[in-house]
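Heads up: the structure comes next, in structure tokens.
For this view, one protein chain was removed and the others were kept in their places.
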Amino acid sequence: MTPSTLLHSVLREPQRMERLTAEQWNALIRVARVEMLMGTIGMLSTGMHVPDKARLLLDEAAAIASVRQNAARYEVQRMVEALTPTGMPVILMKGSAYLMADLPPCPGRNIGDLDIMVPFDRLSEAEAALKRHGWQSIKAKGTYDDSYYREWMHELPPLAHETRGGVIDLHHTILPRTARLTPRPERMLANAIPTNCGAYIMAPAEMLLHSATHLAYDGDLQGGARNLWDIDRLVRHFAEQPDFWDDLKSAATAHELTSPLARALRLSHRLYGTPSPAALRGKPDLIDRLALRKLRGHDRYGAPTTPISNFILFLRGHWLRMPLPMLTRHLLTKWRARRAEARQAGRENDQ
Amino acid sequence: MRLRIGPAIFDIRSPFGGAIASLRHLYRDYPQGMPDEIYDFTVAALPTTPWRRWFRPSIRLQADFTVEEAVPVALRHALLAFEMGVNMQMALGYRRDIILHAASAARDDRAVVIVGDSGSGKSTLSALLSWSAGWRHCGDELALIGLAGDYSLTPYPRPIGLKNQSIPVMRERVSADRFGPRLEGTMKGTVQHLLPPVDAIQAMDRPARPALIVSPHFTAGASPEIRRMTQSEAYLRLSVASTNQLTLGEPGFDALIRLIRSVPAYDITYGTSEEGLQLVEKLWGDVE
Amino acid sequence: MTDQNSDQEGMMQPKEPEVNARRRVLKLGAVAVPAIATLTPSMAMATGGGVGGANISILACQVPIPDRIDEDGEVVPAHKNLHYDGHQAYYYENGKRGKKKYVFNAPYQGHYSGQEIKDGYLNNRYIHDAQFKAHVEYLQKMRNSGTGGAGISCLMSITNSSYKT
Partner (left out) sequence: MALYVPVEAVRYEKLDDLSLVFHRLSGETHILSPEMEAIYEAIPAGGADAEQILFRLEAVHGLVEAEEGDPASALCLRLDQLTELGIVRHIS
């Protein structure tokens, strides 16, 4: 068992935590920190007999997650206050949706930036309303990054609150405009479900599709163990509803997202034993193998052990999101930035 | 290697064997080894790039908690890189206590907390308290204040990082074998570590209860002065001098309120180290 | 340790003598005068996070500066044409008849270290170094806009590190 698979097995079967050696704990803690799942296993360990030191570290992580969740709730409140006067529907995405709807991925989950989606034609209106309430674009206008976002991405440059520092990612769809698939945000808006905080969440099938797409397209599967854990929790929860699998299938077809969904279901099945109809999962491919290698490839210090797989996944992530000439330009820009960094490191050591 | 400082165990590794050896030596009085313990944080000092292991060697840190903007450190300053890594883990990852950027020392298990910016004279004052005035050294840089009811202070007695002109001040008073290597040309000028007295290291598991808070202002030639802080002033100073208090939620708020309500806080200004010591002793006499 | 409501209610309906004891004119200050100071959790990272790294990390952190900053600290848009007085670049703010503004490149590594900025402030480097002055203007703008971004937490930690009441 690798340190990563130890983490996966503890998530599947938390009782294992009562039988770990100190060496296993050390590896587990490292990988859980890297994968941002320490708070999650902290919550899963509630009431279990674990060594004192493990207890301290787990409780600490769970406590921090809960403080951050409170702050995230507050940011949702303030965001809703800012956008309510516009009358536009606002959909909470990912972490904040799980939080406000109290869904099973939530306990101990670290919730950072606030992701929301509004109709495309009301994007600038939403941006203006947020700016009136203290949020500001982080990237300076006119730089490569800003125009890149506005021209090609599925979201605006991040907005940070001027005093609190909380960040909002304002989306109009779930995939970059450069991606080869084009899901239909208007269907997501039409199906959205109101919550009592004043914002909406996606309908179950679409919430899962978004999570799956995010995983399959977020290039290098960074944080994949956590995203797959979200998927596992959501699937097990939603599958209790009678028509869920049918809804999911038709939603995937409508949004042209059957293939990212299949990949997410395959991977979460492999990692966490997530149940799903075999027909929806489809057949494993080379990318699955690379992804699993990466997901399982941490050493006992949490450092990656599979650089080649990771590099191929990195290239693939960018390829999926951009047409080739753009990809070249993008990677070149990144490469130049790194080269400048390296030069500077050299200078410093010459001193 | 594994190393325990106060309540935290660090797993430290590096392909640079010499760096590890000098770390082992500097921390020779601290618990090391502990292969069967669950440790708190891992810190690795790795070559910036693979060839930097041999060619103009320089170090980057890989650890449980890191900041993005850290710059590489030359191998000859490896001790500082480790120190930076260890401090970073405490500042960013340790949440069981309030972490104040402060020195501290105890007498009869009651503690003075010395809070101030670097350059304010905090390290020197804390070195003098423990090496000249018989106080138990509890830390020169981070003070851990408990979240539970009694706001007790957990010692974190790392070697004292002396800088520039404070080095000769202490060399006069302490034998040479308690000093680490002299590190020239660091970002902070010349740095040399001074090991706390062995007793203080051995007593690092014994908590102390804060009884006095001082904020030193060392200005050459200044005449000694004491000014009592209001409670809200003390709250503000300590809150912004903490790496984590604002992120701890209500328990952090509670603990700090209790601390500043029960423990008096003072600004002290002085022109020589001796005067600084005298002011602390005077205030200590008042709280006793 | 009062939860809002409980003690407060008691305080608001005091017996008559207490009211008299507290009677003094309440003066509401000008609006521009801040009446509340807020400590927000993100400040812990900005001020304290750096502190924990032995202050080394504060001074070692990097504050990136974009290329092409004008003398007022504004980023010069990429489409603006530059002219030269010898080696000194400039552009016209609003066409040929507009204000002539000098333009400065980023520092040679593309960023300052915390130490460089701190030293620069202490030595009044901005008085004689027009490039540094422009960069300081830019940093002030970044800082005042309160937005995050690479290096801003570093900058905050340098310029906020001595809190004065």
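As written, the chain order gives the labels A, B and C, with residue 1 at the start of each chain.
Operating definition for what follows: a contact is a pair of C-beta atoms (placed from the backbone, for glycine too) under 8 Å apart; a residue touches a chain by one contact, two chains touch by 3 or more.
On a predicted model such as this, the values are computed, not experimentally measured, just so you know.
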Considering the full assembly, with which of the depicted chains is the omitted chain in contact? A, B, C
Residue touching the undisplayed chain, where the options are A:R73, A:K131 or A:K249: A:R73
Sole residue of B:S104, B:T247 or B:T269 that reaches the chain not shown, by the stated touch rule: B:T247
Residues from subunit B at the interface with the omitted partner, ascending: 230-233, 235-236, 239, 246-247, 249-250, 253-254, 257, 260-261
Which residues does subunit A use to touch the chain missing from this display? 67, 70-71, 73-74, 77-78, 164
Considering the whole complex, not just the chains shown, which residues of subunit C touch the missing one? 1-5, 8-9, 11-12, 19, 22-31, 34-41
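FYI, only the chains that are shown with their structure count from here on.
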Going by average Cα coordinates, which chain is farthest removed from subunit B? A
Could you work out how far the Cα centre of subunit A sits from that of subunit C, in whole Å? 32
Going by the contact rule already set, what residues in subunit C reach two or more other chains? 40-41
Residue ranges of subunit A touching at least 2 other chains are 67
Please give the residue numbers of subunit C that touch subunit A in the complex, ascending. 38, 40-42, 66, 75, 77-78, 109-110, 145-149
Which residues, counting only subunit C, touch subunit B once they are in their complex? 37, 39-41, 43-45, 47-57, 59-62, 113, 115, 150-151, 154, 160-163, 165
Residue ranges of subunit B touching subunit C (in the complex, touch as defined): 67-71, 73, 80, 83-84, 87-88, 90-92, 99, 101, 117-118, 141-142, 161, 186-188, 233, 236-237, 239-247
